[in-house]
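Every protein chain except one is present and positioned as in the full complex.
Naming follows writing order (A, B and C), and every chain is counted from residue 1.
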Amino acid sequence: MAVSSLPIPDQLARRDSLSERYKSVRQYTEALCAPLEVEDYVVSSMPDVSPTKWHLAHTSWFFETFVLKPRDAAYVSLDPRYAFLFNSYYVQAGERHCRAQRGLVTRPTVDQVFEYRRYVDEHMLELPDGLDEDPIVTLGLNHEQQHQELLLTDIKHVLWTNPLRPAYDARRANQSQPPSTFDGWCEIPEGVHRIGDDTTGFAFDNERPAHRVFVEGFKIANGLVTNREFLEFIEDGGYSRPELWLAAGWAVVQADKRTAPIYWERDDDGWKEFTFAGMTAIESDAPVCHVSYYEADAFARWAGHRLPTEAEWEVAALNFPGMPQLFCDRWQWTQSAYVAYPGYTPPTGAIGEYNGKWMSDQWVLRGSSVATPPGHSRVTYRNFFPSDTRWQFTGIRLASQ
Amino acid sequence: MAVSSLPIPDQLARRDSLSERYKSVRQYTEALCAPLEVEDYVVSSMPDVSPTKWHLAHTSWFFETFVLKPRDAAYVSLDPRYAFLFNSYYVQAGERHCRAQRGLVTRPTVDQVFEYRRYVDEHMLELPDGLDEDPIVTLGLNHEQQHQELLLTDIKHVLWTNPLRPAYDARRANQSQPPSTFDGWCEIPEGVHRIGDDTTGFAFDNERPAHRVFVEGFKIANGLVTNREFLEFIEDGGYSRPELWLAAGWAVVQADKRTAPIYWERDDDGWKEFTFAGMTAIESDAPVCHVSYYEADAFARWAGHRLPTEAEWEVAALNFPGMPQLFCDRWQWTQSAYVAYPGYTPPTGAIGEYNGKWMSDQWVLRGSSVATPPGHSRVTYRNFFPSDTRWQFTGIRLASQ
Amino acid sequence: MAVSSLPIPDQLARRDSLSERYKSVRQYTEALCAPLEVEDYVVSSMPDVSPTKWHLAHTSWFFETFVLKPRDAAYVSLDPRYAFLFNSYYVQAGERHCRAQRGLVTRPTVDQVFEYRRYVDEHMLELPDGLDEDPIVTLGLNHEQQHQELLLTDIKHVLWTNPLRPAYDARRANQSQPPSTFDGWCEIPEGVHRIGDDTTGFAFDNERPAHRVFVEGFKIANGLVTNREFLEFIEDGGYSRPELWLAAGWAVVQADKRTAPIYWERDDDGWKEFTFAGMTAIESDAPVCHVSYYEADAFARWAGHRLPTEAEWEVAALNFPGMPQLFCDRWQWTQSAYVAYPGYTPPTGAIGEYNGKWMSDQWVLRGSSVATPPGHSRVTYRNFFPSDTRWQFTGIRLASQ
Partner (left out) sequence: MAVSSLPIPDQLARRDSLSERYKSVRQYTEALCAPLEVEDYVVSSMPDVSPTKWHLAHTSWFFETFVLKPRDAAYVSLDPRYAFLFNSYYVQAGERHCRAQRGLVTRPTVDQVFEYRRYVDEHMLELPDGLDEDPIVTLGLNHEQQHQELLLTDIKHVLWTNPLRPAYDARRANQSQPPSTFDGWCEIPEGVHRIGDDTTGFAFDNERPAHRVFVEGFKIANGLVTNREFLEFIEDGGYSRPELWLAAGWAVVQADKRTAPIYWERDDDGWKEFTFAGMTAIESDAPVCHVSYYEADAFARWAGHRLPTEAEWEVAALNFPGMPQLFCDRWQWTQSAYVAYPGYTPPTGAIGEYNGKWMSDQWVLRGSSVATPPGHSRVTYRNFFPSDTRWQFTGIRLASQ
């Protein structure tokens, strides 16, 4: 099934039945794999990247571990060794395979992993009491949606690592580059605001509790920084002027010899970009993609502005919900470190490791990207990544005092 | 001159003349070196540590570069090559020696470095227009005071690296371990507060501008965590229970095989600690020292509490200025990442690199320590270090909702 | 076609036609792949290991580069980019892909690589002047035979890296462990001997020129060290007694925490070994396999003997051609460094890089192993590997004065 023929977000959001939603989300993951060859599923092109095969299995392991086993005493695993291979980082869920070796495991084969998915799905859908009352199922679906984005993010890096630069899917070329619509600033006056989730719907634990923040008056850009603007930064010596960079960022620029966003390459015909459709010319009006926090921060300094805090971003999004490119274009770096909200308490047990133990040495990103699956965006959503990473679909929204 | 016979903080604070203050601060730096052998000045025991010799020269280079050369066109350097050797990280001030090799440079000798200090001092004190009107001189003195603390911090690590564990100064044993006075919590109700410096006196650029924050109601400990309490954490398996740690912290614990604060060692007679007076028994009531952010955070989680934010710390210190151990005991880790205050603008030129370019991947620490020189503490002061470092005089103050 | 039904060495050796031999060798390579899943072809489990897919393509590239292109001006590559991907280390043959990334390249797919082989084969077999007069074709076939052994060596490591320890081929379990037949020493008196190849048949350049050596009287073991004997070494503390080891070897033992040959594991039932058939019990009388030079040297010292030099090995093999286990069991470490024979001259051009540029920091191994293809053993053959490697089928033959 082609991704383009899958249900769109609103339709998913309206579904009454968690079983239907379960089937839809699980199906969407597999649809993302349709363009791949068997060989593509196996490889990890850098420590941040997991093999496609692993994403497929790990998301199934999540349901097996946190739903099937606790709820069905008679449940028998398809292969008990999968618990070791496909646990990601849940220390309280048992021993696990070394992340660095994920890309070296050729068995189970891709076919066997799809068989594992079917096995878990059948048991999930046959649970005696159904799925609907179990909040862990909803968590598992949101977890799988996060891995849908990671799967796309990772396979793009895998294919790019190949000197042949093979396309993921020729039809997805432009989809990843919507036109930018920046037209000035949106001003927000000083005041106390309430941010974070206080609904009864699903939200991750790190979006809670809702709480108050004082935000000094600021302005925030009505759109995202474009490739054209970022190219001006490059041509103005952006990557060779240390005074524009954080010290740690400048060290990375020099060590990695960075001169452009990760997937950009320059040949005699000018700058090109690796997309899902292979190498293509840079589209000037599209929002710049695949920049790290360091690059976003340096660009903002060069432009005479700064990045927004996550509170500013959320307040702006709440007050101006029609602000362009909030969602589904690029994750937007904020200058807020990823830490707990006041009063935050993680759930007990292994599920408590989901978000809480990552609250150091990362930055919050807000919004969502072209790789985010339908129905998985929220104004309170807190994505997070370290300062130097840029294989994700990340961009820049500016702010200013 | 022994450190103990130097002027005490209040006396320094009262001085009218910047020239007098200049002489006093410069003299204090040299007094800190009195217990050292020539060999001790040369070595860097890990990448974070600079040789004593380098601290002595670099602080002089600061005055030469930012005061003497700009203000005195006729100024001739004692040795023009020192500008290369003793520039720390100011890219805009010219090429500089590689930090990693600071501990490999045996010349200039210690005597020559002291001669360099005298040469700079003579020229500083003979500046035609005097020192008093120059804010860079004040910055240079605060800079030198920061290096006074670093010098002590670094030489402690150098001496500890030696299997012989030589003492820095036998008389300083207990000075570093004041008794802890914790007696419960101080409660602060929710509200909008103003933090940051808005005086006309000296403050670093990163303490400005003053701005408003909303702080939810919280409570903060009336004293610092003691060695006794930290030992309970250790004995309760603190260093072997991953659920207590941030993921990045647990990775460090395992990679470094950490089982206690950096200078602690256990032998048949129990736990001992490396102090300025050499190895001594742990003093139970003294505040724990030399813990990283990861350890502070894990301890807080184990204790059922959390670390304060820097806004909470400052609000508490402003409202309860008599709160014990705010200053001169241990730097106190906060769960606030080191980023710019709203509206922050660094100075132009190389001086702008002083604080601004370090605003990533570090945490704010508040208060001051036993190694902080007299007169160098402030309620708005923002110290900062990365998550895993612990050779500084750092401790733990708890907070809670 | 199963490997077991392929022609045996003598039959191959007797063939008159190089075309027939070409087809046979090429077919043998592909037969070795029969037990593999597509996923198995892709991975490199450590820097020494190349993916199966790469071995299949590289051996074809060799014929394309050194035979088809030079001899057929009209030859058009199936994909000109393969020259970049599948050149191993021939600097003079053009730019090449980074060895460290061989295991990250998912395209061309396995099917496409087999298509590449067929394409090269068709062109090779249709060369206007035939193959028979071209010494480079013979070199290419010997090259492919070396990669046949490497393919088996590497895929064994790939499968072992998987915690599931999948078998390569259940039928090959015992084939890899012929019984040992050691029964004492063979004595050779002092004298001048001639070693190296002086025939008109095929030999690698490093086996020439034949030359004279003086060998002091020595004795050499009539068989290889067995698993039983190596287990005695282990149980006598062999891996924890530094006095038995070369300094560099002891450093490796400690850094890698080595306690046994690479594929050995101990569980409650005793020692097991990873073989082509998966984990199996150690066979006591089989020659020990997968030991490094360091381990071979330490064992010899423990046993009160030493390793032979390559001259001693060759003289012994020439004088006692019936000596057991000379070939087809284990490569035998010698204490001779891999350097040029007196008068050695490599061929000109890229082919000269085949052997000559590796003549440093490696040891010569003599004989051949169970993984060596039929017809590829010679008394003058010089295999070579670095001191700490042990994923090859290497064993120990002792010598003494």
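Observations on the model:
We adopt the following convention: a contact is a pair of C-beta atoms (placed from the backbone, for glycine too) under 8 Å apart; a residue touches a chain by one contact, two chains touch by 3 or more.
As the structure is a prediction and not an experimental result, all values here were calculated from the model.
With respect to the full assembly, the chain omitted from this view is in touch with B, C. Note that of B:104, B:170 or B:281, the residue touching the chain absent from this view is B:104.
For the options C:103, C:223, C:249 or C:375, the residue in contact with the chain missing from this view is C:249.
Among C:168, C:218 or C:393, the one in contact with the hidden chain is C:218. Residues of chain C in contact with the chain left out of this view: 89, 91-92, 190, 192, 211-214, 216, 218, 242-243, 245-250, 293-294, 297, 306, 309, 335-337, 339-340, 342-343, 352-353, 357-361, 387, 401.
By the touch definition given at the top, chain B reaches the unshown chain through residues 37-45, 53, 81, 84-85, 97, 101, 103-110, 158-159, 161-164, 166.
Quick note on the criterion: only the chains that are shown with their structure count from here on.
The chains touching chain A as well as chain C do not exist; no chain touches both.
One inter-chain figure worth recording: chain A and chain B are separated by 37 Å, centre to centre, where each centre is the mean of the chain's CA atoms. Between chain B and chain C the centroid-to-centroid distance comes to 58 Å (mean Cα coordinates, whole Å).
Counting partner chains per residue, chain B shows two or more touched chains at no residue at all.
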